[in-house]
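Yeah, one chain of the complex is gone here, protein chain that is, but the others are all in their spots.
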Amino acid sequence: MNAWLHPLLWVHLDWVLVVVAGWLLIGVLGVFALRRFRLVAVVLFPAGGLLALLLMGVGISAAFSVPEVAILPIGLPQLPFHLRLDSLSAFFLIVIGGVSAGVSAFAAGYFRQGEGTPPGLICLEYHIFLASMAMVVIADDAYAFMVVWETMAFSSFFLVIANHRIPEIRFAGYLYMLVAHIGALGILLCFGVLQANTGDYTFANMRAQHLSPFWGSVAFVLAVLGFGAKAGILPLHAWLPEAHPAAPSPMSALMSGVMLKMALYGILRVSFDLLQTKIWWWGVMLMAIGLSTALFGVIFSTVQVEMKRLLAYSSIENVGLICAGFGLSLLFSSYGMHALAALALTAALYHLLSHAFFKSLLFCSTGAVLHATGERSLGKLGGLMRYMPWVAWPTLIGVLACAGLPPFGGFIAEWLLLQSFLFTSGLPSSVLNMLVPVMAALIALIAALSGYTMVKYFGVIFLGQPREEKLAGAHDAGPWERAGMLWLMAGCVVLGLFPNQVIALIDPVTHLLVSAGLAKTVAASGWLLVPVSVERASYAPAIFLLGVMFFFALTYLLVRRVYSGRIRRAPAWDCGYPWQDARMQDSAEGFGQPIRQIFEPMFRMKRELPTPFDEQPSYRVTVEDPLWYWLYLPIARLVERISKVIGMLQQGRIAVYLMYSFITLIVVLLVVKQ
Amino acid sequence: MSWLGLLSQLMAIVMALVMAPLLSGWVNQWRARLQNKSAPGLLQPYRVLHKLFNKESVLAEHASALFRMVPYIVFGCMLLASAIIPTLSTDLPLSPAADAIALVGLFALARVFISLAAMDVGTAFGSLGARREMLVGFLAEPALLMVLFCASMISRSTSLTTIVETLAHRELAIYPSLLVAGVAFAMVSLAENARVPVDNPDTHLELTMIHEAMILEYSGRHLALLEWAASLKLFAYSCIGLALFFPWGVAEANAPLALLLALPVLIIKLAIGGVFLALIETLSAKMRIFRVPEFLGTAFLLAVIGLLVNILLGVG
Amino acid sequence: MSTLFFVLGFPLLGGAVLALVGHRPYARDINVAFSLGTFVAACVLTAEIIADGPILVWHDQFFIDPLNVFMVTLTAFVGMTTAIFSRPYMRIEQDHGKMTPPRMRLYHSMYQLFSFTMLLGFTTNNLGILWVAMEAATLSTVLLVSVYRTAASLEAAWKYFILCGVGIAQALFGTVLLYMAAEKVLGPHGATLLWTNLDAIKGQLDPSIITLAFAFLLIGYGTKVGMVPLHSWLPDAHAEGPTPVSAVLSGLLLNVAMYALLRCKVLTDGALQNQLAGQLMMGFGLLSVVVATFFISRQKDVKRMFSYSSIEHMGLITFAFGMGGPVANFAGLLHMTVHSLIKSAIFFAVGHATQKAGTQVMSEIRGLIKVNPTIGWGLILGVMAILGMPPFGVFASEFLILTTAMREQPWAAPFLFVSLGVAFASMMIRVLPMVFGETTLKPLAHPPALVPVFVHLGLGLVLGLYIPPYLNAWYVEAARMLGG
Partner (left out) sequence: MIKLAPQLINLFATLILMLSFAMISQRRVVSLINLFTIQGAALVAASVLLGYVTNQPDLYVSAALTLVLKVVFIPWMLHRVIRKLNVRWDVDTLINIPTTMLVGIALVIFSFSLALPISRLSTSMAGGSLGIALACVLLAFLMMITRSKAVPQVIGFLSMENGLIFAATTVTNGMPMIVEFGIALDVLVGVLILGVFMFQIREKFDSLDIHNLETLKED
């Protein structure tokens, strides 16, 4: 108890709690400063950002130290909040801290007055959201976990509907909340299985239980269902492309960059840590779900015409890839192939980390664009690179990272993932051996497609000519927004250039979960990233980048020295076509058209083609998610039908009501008679 | 790394720079011959480059800085690519920096940048070309990757040098999977290098052009760099093909004599390959752009089949 | 025992006084004053029980133990807050001309008598008197429900009276059988129906009689609990009466019935030594949960919707007690507490909302958060709480119930899963547009009393995050007493 008085004696866990408390305090201050907008903007949000930095630091140093436990005197009387900070939690604390630091800075410049909910209130919800996420990863018993988990859900829900005047936004929030709650129920039941009738809900006890394969599988499936609903894996993804566009951009950044990761954390925690037994088909299931999700997500993101929806679908894709990595690792460790399991897990976690950074960066950029132009539809944007360079260049980095191109973080993750898929021969089952390379091929396809999407995203928004006149007046991002985006961009670059250091950070996690790690082999090989051995595979992003840079500079200098640098500006030539205007560039629909054509059966399309006799001929195509019609609406209709039938029970005739009681009485008497 | 290593590395780069235009010139010449046209001189590409470098370059009004950077970036990427492919020797200091996957990534990087540049000016043709290029790319990349995986499954490695060493200097073995992969690779490289039947490098017919549509707005030295980069790409692809499927004659580490010997072998192999390319281009007709996905899809599937054959026959 | 005398005396006296002056303007304050007095007395009583254990008073006619003393406190508390809430509410009703002075008098005196009957039911030791109290509670609430004298309220009251009257009659038959069984052991005299005596000898009671008796008692008190399919009276009665009455009906009256049922279950379990009672209760509970949620998904009237949600939660509680065991019983008791707090809070908020809109039709209530943020936030938070959103207490109990059910009664888990999901979906989609979005409503004439709303929500929140030790001691003790 005394230790609380001496900050020098505080362990990492205490510091985490300090950060959480600080965030809550900031939130409360926000409520008191409900109308004092400047205060919220310039003081509270940046302060939250600083705390986030502190959290990141704590996470980094906690990653390498022994697990710490603590007990908060709240919760159920028999079950106070148990907290535990192990390397897995530490890793996710890094994710939360690192990303939210940038996003908070961005938010400081982002929120304006008089947009739906007052900024003070947003500040409260925002910081409760952050605090609850930090608590999720350190919760160590089912009750504490569920409490903070749902707190996370509904604080983010209020943020999603921050601008609740618009019915679509309300519906998006509703859908989000509903799916989240269904998922939470699934998680609840999963914990119900895990506690195995002991009535002791601490994770420690769950680790101690050895469940029968049946109950273990039930728990695993429930966990995948529950956490998957939050992560947006097929077919529970429907809320994601609705909620992300609805939310204010910093919120979308946090939800997509961090909150989805919390769901993945849950999957890891349950299937790798709490469940003692692992069965091979769990891994296969997770892989299959993950890859189908990824493919679905990327294909849909290529055909989106609304920038935030595009990013939302791309988030679905990335979550799918990460799940696939988890699945592979699960498969390996179920066969006791720990080194490979570690490789796959490292890849997945690496991807998780880099996705957190580049996706929040991209969402921030959409926010900046949204504020500058008031447009969210790609078809009305274009040519912004000239007007808002401070947004465009960081976004370019984010785009390259998201496209999985060297030398950025996304590429390293995919590289590792492909490596782990490639060296799978030696699995006991030959079918799996056949299956795994096919999955590798799928991953390659998905990566390439995401490149397509990203070119579309960047090209249509920032390049070319403005498709609307008003875009010429677009103002660049403010200082706070720039700071936030630069921070996130720096994250992407660092993740791309220093894989060994990052892997050293991930190593304790893999040791914890699959009792093996890459750190040794990696550390041995200096600048080179060598997962297994130099003969097998190696990659040196720094040298890679230097190489490109070197040749770039070399050619530039040579060309400049040898030849004249004369440049003349002239109208674009375009094969000498004289009357060109911005409308002739590819629209967003046009850019996605080839994909629409190739994957036609996957979409639910409505085309309106003009006839030759139209006065104003117009072409419109809407692409919708078929799952919405095959899964969600039928369920809704089913509920409606059932409730209609049940409504028959209550037709207002008292005689009938008496009859119910009478029959019930008779039936019960008959029952008890036996 | 040994001095010899540095030397071979340097040789590889220089040779790539020098021989790339020559190769495309060679191919053009042969194609002309096969089509009963009067062929341009073998050195025509050099003349073209020289001319372009000397011209002033005309930039579109609303071209951004990105537009001007891209030629250098693309050129740099291609140079790096041809630097890490073991053409003459497997003793390349740069090669550990990037393995097969990274190589594919490198090509992808170049592609993305050039497409972005094409969209930058904001003309109808530019964005059209970019879209088609990405369309080609998203199918060609995985296919190429799968082809490389076939080889790396045999050699249990994704590092290019190791692959070539295994294939070249192990006792001779017949790999049926490589046959399938080889066909796939041929198709992919046709598409990647903007060759008939996928694209036609020397037409500006709007319905068909892909690569040309993208670099339409470039002129002067920028265009020159892009052209050079294109021929470098062709060179790199041919070298990959030779390294994977006809790896004989590539020198091992610290074997100066082999290194000397390697050069003529390579030249001969390239010459033959160029003739074959010209032959294919002459015999096949340009296909509609909508057929391209099917074409590349086939290549992709072939590559995957090659991979499966690998596992079925339990090689590696 | 003087404290108990005050606990029962205050409301009785209040009923009498208000029967005389209930129509005066200051009657509202008197009402509050008496309820306050009751609450204070209840607190003192609680303190005494904590100090020196269960007590028997007045020739053992009254028995206070952990199980019922916190029910008494809860009842007194909610009774008080509801009285506070009904001050401005009824005033506005009077301004709208829906209430006349004579009706106000009836309302006030019946309000006090109603809380008297409930407290009597809780504290009495005599199962016969328990029955009498239940019947009396029915009668007083019938008058409260019909106080508007509209066609709808009359119909609701009539159905309420007939259905509950018949139901309660079955309970009496059950009680008679119980007496018959007890008589053989204890002999025919006044003390035979005392719960303490019955509890002492429950092992010797004749199983066949007790089985039959429990069947009748279950049907009887189950009707008051609102178990499907005996629930038909409940939505009408809740929807047509004044909102304070709806609040106390679903907040308190259902608890009394549940309490009676529990006392009977304890005896039955003791006598039968089997799971019959538990299985019956689980069956009815689950049926109630499922059916009620599907009813919720088709409601247009806001008060009807929340009354169905009361059925759902009562079903959940019944299910929990049916499962038995320390954890489930604990959860059931906790759920009873939190449900009465949260549900009454919701009804307070809804009451003002309906007064604003002048209608109970949900599609005509819009954008509360704009006109009156406190009502809006109260409603949305209350709804989230009742839907089992942590950190509110409802979640705590649902957490325990679901996790226990998952391993002890796995067959029930899917039903609970679906029902809770459906309930969430159908409530949120109706409440969100009521709270958020654009609006045409105008502010109220008198400032609404929203303190009770937030006091209740606050307590609900606290119970989710921190259950004070002595309260916990109650729960554990009570749960142990329920055994199972």
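So that you can tell them apart, the chains are marked A, B and C in the order they are listed, and the count of residues begins at 1 in each.
Throughout what follows, contacts are C-beta pairs under 8 Å (C-beta built on N, C-alpha and C of every residue); 3 or more make two chains touch, one makes a residue touch a chain.
Values in this document were obtained by computation on a predicted structure and should not be read as measured data.
The chain not displayed here makes contact, within the full complex, with A, C.
Across C:Arg298, C:Arg366, C:Arg430 or C:His456, the residue that sits in touch with the chain not pictured is C:Arg298. Contact with the undisplayed chain is limited, among C:Phe173, C:Phe319 or C:Phe436, to C:Phe173.
Set against the missing chain, the residues A:Leu50, A:Ala504, A:Leu627 or A:Ile654 yield one that touches it, A:Ile654. When you scan C:Gly53, C:Pro188, C:Gly358 or C:Gly483 for touch with the missing chain, the hit is C:Pro188. Counting the whole complex, the residues of subunit A in touch with the unshown chain are 647-655, 658-659, 661-662, 665-666, 669, 673. Where subunit C meets the omitted chain, the residues involved are 61, 126, 128-129, 131-132, 135-136, 139, 142-143, 146, 149, 151-152, 154-159, 161-162, 165-166, 169-170, 172-173, 175-177, 179-180, 183-184, 188-190, 192-193, 206, 208-209, 212, 235-236, 239-240, 295, 298.
Just so we're on the same page, only the chains that are shown with their structure count from here on.
Chain centres here are Cα averages; for subunit A and subunit B they lie 36 Å apart. Distance between subunit A and subunit C, defined via averaged C-alpha coordinates, is recorded as 44 Å. Across the assembly, subunit C contributes no residue that touches 2 or more other chains. Touching of two or more other chains is recorded for no residue of subunit A. Considering their complex, residues 158-159, 162-163, 166-167, 170, 211-212, 214-216, 218-219, 223, 229-230, 232-233, 235, 276, 280, 291, 294-295, 297-298, 326-327, 369, 384, 387, 389-391, 395-396, 399-400, 402-408, 413, 417, 420-422, 424-426, 428-429, 432-433, 436-438, 464-467, 469, 472 of subunit C touch subunit A. Across the interface of their complex, subunit A is touched by residues 53-54, 56-64, 66, 72-73, 75-77, 79-80, 83, 94, 96-99, 101-102, 105-106, 108-109, 111-112, 115-116, 119-128, 130-132, 134-135, 137-139, 141-142, 145-146, 149, 152-153, 156-159, 162, 204, 206, 216-217, 220-221, 225, 290, 293, 300, 303-304, 307-308, 311-312, 316 of subunit B.
Across the interface of their complex, subunit B is touched by residues 382-383, 385-386, 396, 400, 403-406, 411, 414-415, 418-419, 422-423, 425, 430, 433-434, 437-438, 440-441, 444-445, 447-449, 451-452, 454-456, 458-460, 463-465, 528, 534-540, 543-544, 547-552, 555-556, 559, 562-564, 566-575, 577, 580, 582, 584-586, 590-591, 593-595, 597-598 of subunit A.
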